[in-house]
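A single protein chain has been removed from this complex, and every other one stays in its place.
In this document, chain identifiers A and B correspond to the written order of the chains, with residue numbering beginning at 1 in each.
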Amino acid sequence: MYRGRLNPREVVGEVVSKYGCDRGRLVQILQEIQKTFRYLPRESLEEVSEKLGVSLSEVLNVATFYHQFRLEPVGRYIIYVCFGTACYLRGASEVYEAIRRSAGLSNGRSTTEDGLLTVEKARCFGCCSLAPVAMVLSSDGSERYVHGKLTPQAGRRLVFNYRSKARE
Amino acid sequence: MLTQTSLNRILYGSRGFRIRVPISSCTLAAGAGEVYRKVIKVVEEHGVDAEVYRVGCTGLCFMDPWIELAREGLPPAIYGNVKTEQIEHIIKNYSEGDLSEATAVRFKTGSGGPPALEEVDFWRYQVRYVSRNCGLVDPESIYDYIETGGYLGLKKALYMKQEEVIEVIKTSGLRGRGGAGFPTWLKWKIAYEQKNDVKYVICNGDEGDPGAFMNRLLAESDPHRVLEGLIIAGYAVGATRGIIFVRAEKPLMADRLEKAVEDARKLGFLGKNILSSNFNFDVEVYRSAGAFVCGEETALIAAIEGRSRPRQRPPYPATHGLWGRPTVINNVETLAHVATIFQTGVEEFVKHGTEKSRGTKMFCVTGAVKRTGVYEVPIGTKIKTLVFDLAGGSIEGRKVKAVQIGGPSGGCIPAELMDLEMDYESLQSYGAIMGSGGLVVIDDSNCMVDVAKFFTSFTLAESCGKCLPCRVGMRHLSDLLERLTSGEASLEDIEVAQELGESIARSSLCALGGTAPNPILSTLRYFKDEYVEHVVNRRCPAKVCAKLVKYSVDPALCRGCTQCARVCQVGAISGSPGEVHRINYDICIKCGQCLIACPFGAIKKV
Partner (left out) sequence: MVKVYVNGVEVEVPPGVPIIEAVEKAGYRVPVLCYLNDFFSEATCRLCVVLVNGRVVPACKFPVSDGAKIVTESRELDTYRRMNFQLLLSTHRIKCWSCLRKTSCSLLDLSKQLNLGEFPVCSECPLTGDDCLVAKGEPCLGPLTAAGCSAECTRNGVPCLGCRGYIEDPELWRDSMRDLYEKHGVDGEKLEAAAKFFWSFLPGELKKIISEVSRDK
């Protein structure tokens, strides 16, 4: 699942030496690790806990507290459907359902079987005036698109477009 | 303070012709990136002697993407909702002096033609005080900011004694724009009086309220103003370090602030002996991983320290904050106000607002209105003015039912109270809060119980789980609303919701729990009949609550195209091609797919 043959423990070593063994930098360290792996592999969290000398439960506490962190691998593109107030009132749930259906997701799964797309709910991106909004992120963080004024149809198109893009 | 020459330089640039294209998160989402590229292409291909100029956003989001053309001798003209294919045409016509396609002009030079900004509704009622530069200057250029009078405020402040700086803010009567409206000077004074060699000032740019983005807009469009305010705050309380706390979800905001910090450092507005005074101060931008509760000041401090949850106050951060040191936390907009007050003088600031709350406030109006966007108006402006005059009222054919003010912890104000003048106290007495200033307009296609459910599930998910009433109580409230929207609740449940809500509000640890029941309490206060309808008649008047609606085929409209039968996952729809289709209610799971699929609008919710 890891990109290349990166070893989580080595990566953590590098990151920690960059930020120092400072408990106060825990969030940044996790952010940096997630940038490399697109999510936080279990071993990396264990390594962080050892290196910083804080308990694993405390590392997990931080990792599960913030929305940004993911503990499971994700697809190539992550479609975040905004469930902020403005978007919700303008029909975000219908868009979300349409996107999930056309991505073929059911039973609480959020990543497609082919591993190309992940669909998740998110909080406001600050583009409320274009509600409903979805943000698409490539999982390595290099690409970012925001799509506004969505309809269920547009949602289905979105899935189609990004799926073919991910195949490239 | 902005002289005519400076203004001209900013407006027209050195080449006498500037084309402004807004590059910020919201305009980019609306397609400003393509517009920007296209403008550059057109200018190059046609050899137009114009400078393509990146600016922030004006807050007039409904007309994104827009561009503004400004050539010396012509009134600067704003074109809203431009499409890439129009650009060539627009530039050509404008260059020839034909402004007829413009949405508005900044000011008029003759009669006729498009209206001036001060004549159009979406501008007329605004007082652009802190947002004066938004959409006018390049947010990534410190020189442009200085041209508009930037860092003059800091210079003035550094000539004063610390007490005098605090005194200026005291006479201005500035109150925090982050929610609670706490007097800014008082916070500063307490921190100033602490004997401690290390103090911090923090700019709270967390902005977790869904439906509010004025902080993001301000920091993306005029980051130096925020930074200048932070430096002044640092000087006033005697801090050595400032931190700007931004969410990682708003990367452009963080990038621009970081750039601003770097540029300011280069020009000596940060660092050692700032502007040859003996004041040393530096700033760091902190990217948070995003959690709503981190906007709360003790949680914000905890987040920087690598923990994550609020703690009981007192001690307040002003005496016992980051790493145990005195710390002042101010909102992005508050700090921008500080800088502007020092630039313009207090007189300019106190002209607007009410007796108790001076000045202006930026409000985000979103939801079911024609012109969504950010509007800066004096505090004490009527809700009506914002919703109907500035934002243009409800979308065709709909009726405004309520306005939700203050984010997930605010309350719903019904349409009958639109005359209410918005200030901290009046909103609170009606069950809402000013919050960060987000107004979400709710129309008759929304169900108030569903709205309450939405906010409750939001706060439940965002509850940090530290204290009992918020953690467990909100779960019960959320379950209860779930039952209400499925038609399984009893009238007794409504009473329980009321009592439980009040108990959570009064006994929670931090203000998240303290305000989390607001949406349910305020909707219960003004829209109890909707709740009762859900219970007694098991009916959702707005036809939103999925479990209480039924889908049916309108035989007059159905043409028998079989679309609906094909999308239905459970096979509840029958009928042969060309015939009116029927839905079998025993099988239907009310997923609503047929409604979306029908090309003739023949499927209706009943």
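Please note the rule applied: a residue touches a chain if its C-beta (ideal position, glycine included) is under 8 Å from a C-beta of that chain, and two chains touch if they have at least 3 such contacts.
As the structure is a computational prediction, the values presented were derived from the model and not from experiment.
Colleague: For the chain that is not shown, enumerate the shown chains it touches in the whole assembly.
Modeller: Computed over the complete complex, the missing chain touches B.
Colleague: Just name the one of B:L7, B:L267 or B:V472 that touches the chain not displayed here.
Modeller: B:V472
Colleague: With the full complex in mind, choose from B:C57, B:L270 or B:L500 the residue touching the hidden chain.
Modeller: In the full complex, the listed residue that touches the missing chain is B:L500.
Colleague: For the chain left off this view, which of B:Q312, B:N537, B:Q569 or B:N584 is in contact with it?
Modeller: Looking across B:Q312, B:N537, B:Q569 or B:N584, the contact with the absent chain belongs to B:Q312.
Colleague: Tell me which stretches of subunit B touch the chain missing from the display.
Modeller: On the side of subunit B, residues 311-312, 314-315, 466-469, 472-473, 476, 499-500, 503, 506-509 touch the unshown chain.
One rule holds for everything that comes next: only the chains that are shown with their structure count from here on.
Colleague: Which positions of subunit A touch subunit B when the two form their complex?
Modeller: So the residues of subunit A in touch with subunit B come to 22-28, 30-31, 61-62, 65-69, 82-90, 94, 97-98, 101, 122-131, 133, 144, 146-148, 152-153.
Colleague: Which stretch or stretches of subunit B touch subunit A in the complex?
Modeller: Those residues of subunit B that touch subunit A are 25-26, 28-30, 61-62, 64, 207-213, 216-217, 248-251, 287-292, 303-308, 364, 366-368, 372-373, 404, 407-408, 438, 440, 442, 446, 451, 454-455, 464, 591-593, 596.
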